[in-house]
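The complex appears here without one of its protein chains, the remainder shown in place.
Right after this comes chain A.
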Amino acid sequence: MADIWRMIGRRLLLGILTLFVISLVIFGATELLPGDLARELLGQSATEETLAALREQLGLNDPAPLRYLKWLMGVLQGDFGVSMATQKPIAELVGARLGNTMFLALYAAALAIPLSLVLGILAALWRNSIFDRASNALALTSISFPEFFVAYILVLWLAQTGIFPSMVRITGSTTFGDRLYMSFLPALTLTLVVTAHMMRMTRAAIINLLASPYIEMARLKGMSPLRVVLRHAVPNALAPIINVVALNLAYLITGVVIVEVVFVYPGLGQLMVDAVTNRDIAVVQAIALIFATAYVLLNLIADVMSTITNPRLMHRR
């Protein structure tokens, strides 16, 4: 057990280092963006004096390394600065949106992960059957269409007919049930997009093991095919499955931009798109950093879980 904690500690330190490098990249990339923030904010009619005054106020005249350090210090204290477009603190702005994005990601994950695991296991159990082929074909079809296309098809079928709303309006008084109902279409879109990857990986990981001598041994002990797959193959296939699930969870949090725009879902992706249009650099930086953190954390969790499920790593000789 001590080994695990040591590993988590080491990975956390590495993760922090990764995030530090990412923060440099984010800051550097936004520096490279063309255009003048002050002019963007004040419009074409602004005079040189007002522009200079605003630049001074925003600290835009400081050298880049200094501004980076100030920004980083702020971030470390939870202060992402102030949105230039709305004049609100970014932490506040992002906070609400982050909750919405996490809700949608978890919602989609709650649909997609059980679905793809069950489909993957059944496809492995009945490999080369009609079921296997059909679920593979369906999953591949849904992953092959662009997300916005899947989204509009769902809108056409399920929203035009009035079954589900095509837009998501979340206010303080929205109940949990209403949220589930309103967010169903975006969650379903995301589910369709990520299921194929996880399902095929699950199937492949299990089938890969079915030729192992211990699987033959289980069959020769008279175990039923379902038990052979569930008890003998799945535990050994967990590491690749966990990794592909983590990868898709990260996608659900960070890759939802298009889906959020299509369904006007008030999440981080939507906010990021708005911020990019408004040249609200500080907001873009904050969101990029949050996305990066989500990736790093999910990968860390996946690695720890793969280790925990492997007795060879948990119980040394």
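FYI, contacts are C-beta pairs under 8 Å (C-beta built on N, C-alpha and C of every residue); 3 or more make two chains touch, one makes a residue touch a chain; residues count from 1.
Keep in mind that, in the parts below, contacts and distances are computed from a predicted model.
Note on the omitted subunit: UniProt lists it as "Peptide/nickel transport system ATP-binding protein", one of the names in "Rod shape-determining protein MreD", "Peptide/nickel transport system ATP-binding protein", "Carbohydrate ABC transporter membrane protein 2, CUT1 family" or "Beta-ketoacyl-[acyl-carrier-protein] synthase III". The chain omitted from view is touched by exactly one of A:28, A:146 or A:311, namely A:311. The missing chain, though absent from the display, is touched by one residue of A:43, A:78 or A:213; that residue is A:213. With the whole complex as reference, residues 211-214, 216-224, 227, 231-232, 235-236, 309, 311-312, 315-317 of chain A touch the missing chain.
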